[in-house]
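Below: one structure, written as structure tokens.
Every protein chain but one is kept in place in this view of the complex.
Here is subunit A:
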């Protein structure tokens, strides 16, 4: 399982809609932009978002002798993507499965997909602490998993669930690489006043309480939203934005941690 993958990073959050998939895709794209070979696996079976976010909807998975071939975003084959979205005939089809079937599917994604040589595999997860998460954690005992990045928004109702996810990581023995606070402020396009719609600083507070590194605070930036549907990285498109700055920090943090030599900047 995942023999050719050097590092595995799981992106988690107890809460839904906090930006796990957006952070996962932008992190994968940022790692690629800094010269790494990256894989992105979407294990949200009931609500896969990665195909849409990368503009890959409608791509078909092919089978080869060694298993399923993931979707490559371009000729360079530096970003490989796998999601249940590629296996559905219609984008509106629901996947109405109970736990055991979801477990089988995730095991297949990890064992039967032909993950080539790659520096990082990013795993995007659904919200909660249930079948999908237990399965991934069980599989992670057999492969070199570096740890988890937790995504949260700053409001109390999200933090409640994220605290449960941190407990889950501690109980299952997965290392917490850090917390990313997303959607922390919205800059009004009319008057440039920044409003903290979902209050502020919750992620930083939580990181302090849980004694986990705080990896950064991402604002609500509509310019980043516009990038969804393409494989453009914020690092190249919006190099001066705070989102790009934070993604660069996370990449550096990961490279230092995983001791993968950073290739020459592209």
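Definition applied: a contact is a pair of C-beta atoms (placed from the backbone, for glycine too) under 8 Å apart; a residue touches a chain by one contact, two chains touch by 3 or more; residues count from 1.
Operating definition for what follows: contacts and distances are computed from a predicted model.
Chemist: Hey, which one's the missing chain according to UniProt: "Protein phosphatase, Mg2+/Mn2+ dependent, 1H", "RuvB-like helicase", "Cytosolic Fe-S cluster assembly factor Nubp1 homolog" or "Adenine DNA glycosylase"?
Modeler: Answer from the record: the omitted chain is "Cytosolic Fe-S cluster assembly factor Nubp1 homolog".
Chemist: Of the residues A:127, A:203 or A:216, I need the one that contacts the missing chain.
Modeler: Touches the omitted chain: A:127.
Chemist: Even though one chain is hidden, which residues of subunit A still touch it in the full complex?
Modeler: These residues of subunit A touch the chain that is not shown: 14-18, 21, 45-47, 49, 52-53, 91-102, 104, 126-131, 133-134, 153, 155-158, 160-161, 163-168, 171-172, 186, 188-191, 193, 195-199, 220, 222, 225, 228.
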